[in-house]
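Please see the structure below; I have some questions.
The complex appears here minus one protein chain, its other protein chains still in place.
Moving on, here comes subunit A:
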Amino acid sequence: MTLTTTPVPLARRRRLPVMPWLLLSGSVALLGVMTGYPVVRLLVMSFQEYERAQLMGMPAEWVGLQNYVDVLSDVDGFWTVLLRSVVFMAACVTLTMVLGMLVALLMIRVGKVLRTLVTVGLLFAWAMPTLAGTIVWGWIFDTEYGVVNNLLTRVTGESWMGHSWLLDPLTFFMILTFIIVWGALPFVTFTLYAGLTQIPGEVLEAAELDGANGFQRFRLIQLPFVSSIVTVLVVLSMIWDLRVFTQVFALQGIGGDREQTNTIGVYIYQTGMAQGHYGLAGAIGVIFVFIMLGLSFYYVRRTVREEEL
């Protein structure tokens, strides 16, 4: 739908804004209590010594910036986790975008039947609940009875049975990347495909007549045409992939060294909920929130501008 601002009749414009705020009051109250207040609490907690005892009612002691100093001076390996998360995110985003673009181009190139086939396949992957999907992938790569090990044994002639994919952090992240890209591909592909189909056929045909080959047509016409969509998708993918939780957490549960495979979301959970260092987790949380806000700044600004608010 094209979102043009509806012309508001004069009579309405003059009215005092009681009605709209009345309509918004429920949402405002809820978000204030369940999002605003937790954010404030998080901030407060990050400046306190807050451990299990404080949760039980002991008064919390103010420690100033101590939690931040601890986190940033790498007492618990914060920088390792952050670096790992960023590298992992970059790999996932790159793969998702490249594959998404290729599949979108493929959907344009093939006939109707094959296009429907691809669409249906992607819809299934999209609809699959994250946790269930992760667990199924864990089963596919299972050490003892997994289909991958079984097939590899047949194909290579060597025995892969008993090979653990999740124990080695490198292959753990390989499979994690697999899962993330599998889950993210449908949305990215559909969005890019929708953008690419808006290009007038004549433009591409003219380019073809002028002798542009497939790659040139892509680089000079199709890519520039969808470049703004690509940018938004990259930003959103960065945000989603950086704060991935369920997939990492579930895969660690199936097998895998938590210490060596934590990404930032899971790290906060481990530090706070599992180990009880709430103040420390709060400081990491605040840093994480700022990273996210920084990343989303572009997306929010662009959306607001596009909607002509």
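FYI, a residue touches a chain if its C-beta (ideal position, glycine included) is under 8 Å from a C-beta of that chain, and two chains touch if they have at least 3 such contacts; residues count from 1.
Convention: contacts and distances are computed from a predicted model.
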Protein name (UniProt record) of the chain left out of view, among "SGNH/GDSL hydrolase family protein", "NADH dehydrogenase subunit L", "Carbohydrate ABC transporter permease" or "Cytochrome P450": "Carbohydrate ABC transporter permease"
Residue of A:95, A:174, A:212 or A:239 touching the missing chain in the full complex: A:239
Residue touching the undisplayed chain, where the options are A:61, A:74 or A:205: A:205
Positions on subunit A where the hidden chain makes contact: 1-4, 6-9, 12-13, 17, 19-21, 23-24, 26-28, 30-31, 33-35, 37-39, 41-42, 45, 55, 103, 106-110, 112, 114-115, 117-133, 135-137, 139-140, 142, 144-145, 147, 150-151, 161, 182, 185-187, 190-191, 193-195, 197-198, 200-201, 204-205, 236, 239-240, 243, 245-246, 249-250, 253-254, 264-266, 268-269, 272-273, 278, 281-282, 284-286, 288-289, 292-293, 295-296, 299-300, 303-304, 307, 309
